[in-house]
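Note that this complex is displayed minus one protein chain, with the remaining chains in position.
A and B label the chains in the order they appear, each numbered from 1.
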Amino acid sequence: MDTFTLHPMKEIRIIIPGEHLKFATDMLDNLKVTGYTIIHNISGKGHHGFHTAHPMFSEVDSLVMLMTVVLEEKVQPILAGLRPLFDRYPGVLFVSDVAVSRREHFSGQQN
Amino acid sequence: MDTFTLHPMKEIRIIIPGEHLKFATDMLDNLKVTGYTIIHNISGKGHHGFHTAHPMFSEVDSLVMLMTVVLEEKVQPILAGLRPLFDRYPGVLFVSDVAVSRREHFSGQQN
Partner (left out) sequence: MDTFTLHPMKEIRIIIPGEHLKFATDMLDNLKVTGYTIIHNISGKGHHGFHTAHPMFSEVDSLVMLMTVVLEEKVQPILAGLRPLFDRYPGVLFVSDVAVSRREHFSGQQN
C-alpha cells in the first residue's frame, strides 16, 4: 500500500453572525485563500458578564462557522484582516493544527 | 502590521442526542464556562458491536454537537460534570488543542 504524506497546515475557524459572512469571505479572497467551508444555522451563547468593548452574542443567535485551512504564513494576515470586524462586532476565532494530504489544494504548491 | 498573540486553550466537543443538550449547557453554566456553540441536526452512527454498558447511537439519530473552548484547568471538571450523562446515555467527547486571539472572551482574563 502507498503511504500518503500529510502536510502540516493551520485551520482557522471563525464564528460570526451570518450578516458578516461576506466581509470575511471577501477578506479571504483578497488574501488568495483558495477554499473555505461554511456551516450554517449554528447557535451560540457567548461571554456574558465580561468587561469587553462590545456585547457578545445575545443568548442564541443564528450564526455561521467559516472554516479554512491555510499555510501558517497566512494566519497573521487573516487575523489582521478580521480585526475591523472583531473590533466592532461579536465573533470568535480559533486556530488549530491540521494536516492535509493534498497540499496543492490549499497553497498553490504542487506536492 | 501588528502581530496578534495566540493563546493556547482546550476545545471540547460533545456529541449527544438533542434531548440532553440542556443538561450539558447547564453544567457548563455552573462551571462558569462563558460561551459555547451548537451545531444542530447532525447525524451519527456509533460504535456497534462493542461490549459497553449501554447502547450507542442507533444507526442515524438526530444529534447535536456542543463546542466550547476553555482553559486547560476546566477540562477535568467538565469531564466530571458529564459523567452522569455518559454513564447512562450515548455520547462522545473530544478534547483538542486550539489557540484563540482574544483570551478574555474565554477565561475572564484580560490579555
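Just so it is clear, a residue touches a chain if its C-beta (ideal position, glycine included) is under 8 Å from a C-beta of that chain, and two chains touch if they have at least 3 such contacts.
This structure is a prediction, so every number in the text was calculated from the model and none was measured.
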item: Touch list for subunit A against the chain that is not drawn; value: 1-4, 6, 11, 25, 34-40, 69, 96-102, 104-106, 108
item: Touching residues (missing chain, whole complex) on subunit B; value: 15, 39, 41-50, 52, 56-57, 63, 65, 75-77, 79-80, 83, 86, 92-97
